[in-house]
Each structure stands twice: as C-alpha cells, then as structure tokens.
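Only a single protein chain was left out; the remaining protein chains are all shown in position.
Presenting chain A:
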Amino acid sequence: MIGGVPPPDPGGGYVSDQNSNNIPSPMDMDSTRPSRKRQIEHSHLAPRSLREVMSRFQVEELHLTLTEGQWRHKQWGYPVLDAAPGAELYAWFSPEVTNIDNQWKKLTSTLAGLFCASLNFIENQNTINPQMSLWPSGATEHLSNSSSYLRYASLPREIVCTENLTPWKKLLPCESSHGFSSLLNSRLIHNTNYHSVGVHVRKICANTACTETFIEIKQTVALVYDFKILNSINWSFKLLFGQGLLGGCPLASSSKIYIDITSNSTTHFKLTPPPNKIVESHRGGSEVTLAIYEIKPDTAMLNIAAKQGTNNRVILNIPPPLYFNRYVLGYGKEFGGIVTEIVNNYWAPIDIVLSENAPWWLPIQLSTLRINGKAKSKLVMGQYYSPGRSRQKPYHLELLLRLPPKSTTTVTIDFEFVFLKWQEYPPDANHGFYIGSALITANLPTAKNFTGLPIEGVTFDSIFNASKPWYPAVFRTNGAMVSLPTPDFSMPYNVICLACTVVALAFGPLHNICTKELVLKATGAPLGLRQKLINLFKKKQD
C-alpha cells in the first residue's frame, strides 16, 4: 500500500494512493490440461467479485478508471497513471474467447453493477479496438496480435460520485475501516479539482520461467487539491482529508507514504512529523527526492503536514517534455473540426501514437485530415483508420507521428454535425455532447516529470533509479464538447401531421385523376333555398 504526495505546485497538491495485491493463482499456462483451470483461486486478500469477473469473462487484463475533472499536464506534470475524464474501461481478453464483442458487453454490464457506474452504456457504438496505442502490461500469451483481443471505451459524460467510491473501497482487504482508504472521506475528496479512482488488474509472472501467473489487482486514487479552496498554502492530512491517519491496514505487508520533496531545495517547506527515510532517485535525467513514511498498523494518529517558508511566493512552472491541448473548431451547426495540439518541448524527436476516437454522431472525414495545415505530412509514419457507421460503430483514427524537437504539431480533422432521432438525445440535449479524450501513447526519451511505474514494477519503490532507454506512457487529452442541432421535442405530432398532409395532398388529386372520369352534369336553372334543402336531405337518404 503506497501513498505519494508530490510537493505543492501552483495548481494544487496531488495525492496518489496505490494499493497492490498479489494473489498467487494456480492458473496454469499449460493449455493441454484445461481441467486444472477449474480450480478456482483462493481469495484471501483479493476481492472475490473481481476475481470471478476475471475468470468468468476470461479477461487477461483490465483497467477501469472513474474520473472527475481534467488533468492539466502542462501545469501539473504527469500523473502516475493517466485517466480519461468520466469512465474509462479497457480490457484484453483471452485468445480462447470466440465472441469478444459479446463477452465485452457482458463484462461491462457486470462491472456496471459492481461499481454502480453507467458502464452498461458501453456498446459497440462507443467501443474501439486500438491498434497501436495500448499494449498489455501483464504477462499475456498473445503479445503479437494483442490488439484483436482488446476493447476500449470511455464514457466522458459519466459523473463520478460517492456511489462509485463506496464499492471501490469495498474491494480493499480492510475496506474503509483501516488503512489509507479510511482517509477517503467523500465529502472532502469530491471537493477537489480532480479526482480519479481506478482498478487495474493484470497477470504477472510467478516465477522466472513464467509457467505460473499471479493476478495483480491495483487500486489507485488520485486527488488534486486547489489551494484556493483550501485557503492555505500549507497542507496537512487534517486539511486535506478532514482527519489524520490512524495506522495502516493490518493485512498489508507494507504501507508507505512517499512525499516528493525535490522542490524543497528551492522553495522551503518543513514536513512534520519528520519522515522515516529520505531517498534520492536518479531516473532518466531527472532527480527526485522522496520522503518516506512507513506506516504500521499500530502507529498512533498521524497527521503529516507541510509548512511553507516565508519567502516562497514566485514559483516557476516548467512544462513537461510533451503536453497537448484539444479543442473544437467552427461555428454554426453544419460543419466543425477537432484540433489536437501536441507540443514537444524536448530537444530530441518524440514518437507518439495519437488515437482519435469520434462517436458515430460526429462523422469525421479522413480526407480533411491536416497536420500543421498540410494534407500530406512527413511527420506521419503510420496510420490506421476505421470508419464509423451510424448507430453502430465509432470513427477511430490512429496516427503514428514523429514530433520534431521543440515543435508544436496540430492535427486537424473536420466533421459534420448529425441530426439524431428525437429519442436519441440525452436528457438536457441543449447542454451539449461530450467528445471523449484522445489517447496519446508516447515513448518519452526522458523521465522528467514522469512518475509512472516501470512495466515490471509492482509497488511505487520500483521507480527508484529505474532508468530505461525510454519511458512508455499513455496520456489522455482533455475532452471536448459540441452542441448538436436539436429538434423541437414537443412537436412530434405536428411534424407527423404536416408530413402526412403533404403526402395526402399529392395522393388526393392523383387518386382523382386515376379513378374518375370527366363527365358533364346538368346544372339546370338556379335552385331556390327550399329545393337546396330538400336536395341535401335526399343525398343523405341515398
């Protein structure tokens, strides 16, 4: 169990909490004896519900995040694990699954029940199958064509609330009674600028030959506090969570709190109580100093606090090597465009995969794709496009780009507004429609601002001195919003009547022409009123 508090930056404080469980499972990789797979894994610490979901739907790896707010990469740097606004779910299935779409639907419905989230709205029409952006991080049998077993969906409209936090806490061995999760007081954490809870399940090798696998369940929470709301530049557990920490979970083998104190050398602040240990980590050209608190189950009430020095007012914000921005172009309700701006702030080129995911009601046109305003660009090294289909499939575009050093790249693509059927509009249609975030997968050449775990890492201490040639990271851009044209919802009967009248107006005369003939009818002398009345009755009698 790990908690990390990087130093306060101009935007606010960031708290990340991770909880990992490794559960040995006798699941055998030997497929010649499938009967052994029936021996279900024990669930001493791991939640049985998740365990059953994994085995029942034959999921190899699963990532679910529920996020409120927008991570600002430019100001805040990179999170340990990025998450798209709203709900995001992606999973790799076992190669034995024949009908993955079917299994995916079942999985989303089950998770919807488990987390009280609207994941059941994930259907084929908002599911994509990323080809290059996502790679499994666990031990899987099918590395070469993993994308065909992958399904990805995000629900940007999903609102994350207490009802999602409670089931998330229940997955922990100590639930919310002991340990770090007792700090998560929903009254306070939903008051933050950004909060994200996540569950990540993967398989890891139990031995070096990888003949057996463990299931690793990682639960994460990320919170970004706003100093404006806290009304103080000093922070403490009492201020952030409303209470101190009363010991770790007795079931945990280790509980640690990491506080990034790298900036202490420039902007002085004082931590109370003093940390148990201070560790310096050199990783890919960045130096990070971390203060570590080891929490024992019997530790007395702990209220970690940071008190700022007196003259710390000017804080220079150095943006990370790669950041991005996304917005919608155009006016009116006929045509528009999505722009993704990616800035490479580093002195070397960075390769990224940009995965644009437009819902079916936002038909993008590949022929309008422009990179830095040009239709043909040397920056594009690879491309994958899956055209969408109305009410069935989203539009999905993946671009492998090589961003030149110290450059800004804009990727623009046009779309057309679509008119939906009146029943397809969500409640409050004039509020607008959310477009999910784009995925940006980058191989960062530097670990500056990068706090992600290395792929083989299980706990947070694996980042210490973990220098690699490059650091794979998956980022989510901000989402966007468009306002689709809305019909007059109150008028279905009027419309139906009007349209049918037009048809009837055409039908009537044509019917007359085709079924009747012209004859002469004597009109005779003009009739008196009496005769007219008599005629009227006569007709009725006929």
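Note that a contact is a pair of C-beta atoms (placed from the backbone, for glycine too) under 8 Å apart; a residue touches a chain by one contact, two chains touch by 3 or more; residues count from 1.
Keep in mind that, in the parts below, contacts and distances are computed from a predicted model.
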"DNA replication complex GINS protein PSF2", "Dynein light chain", "Phosphatidylinositol glycan anchor biosynthesis class U protein" or "DNA-directed RNA polymerase III subunit RPC6" - which is the UniProt name of the missing chain: "Phosphatidylinositol glycan anchor biosynthesis class U protein"
Out of A:His63, A:Arg157, A:Lys393 or A:Arg476, which touches the unshown chain? A:Lys393
Those residues of chain A which, in the complete complex, touch the missing chain: 334-335, 360, 363, 365-367, 383, 385-391, 393, 395, 416, 418-423, 487, 491-492, 495-496, 498-499, 502-503, 506-507, 509-524
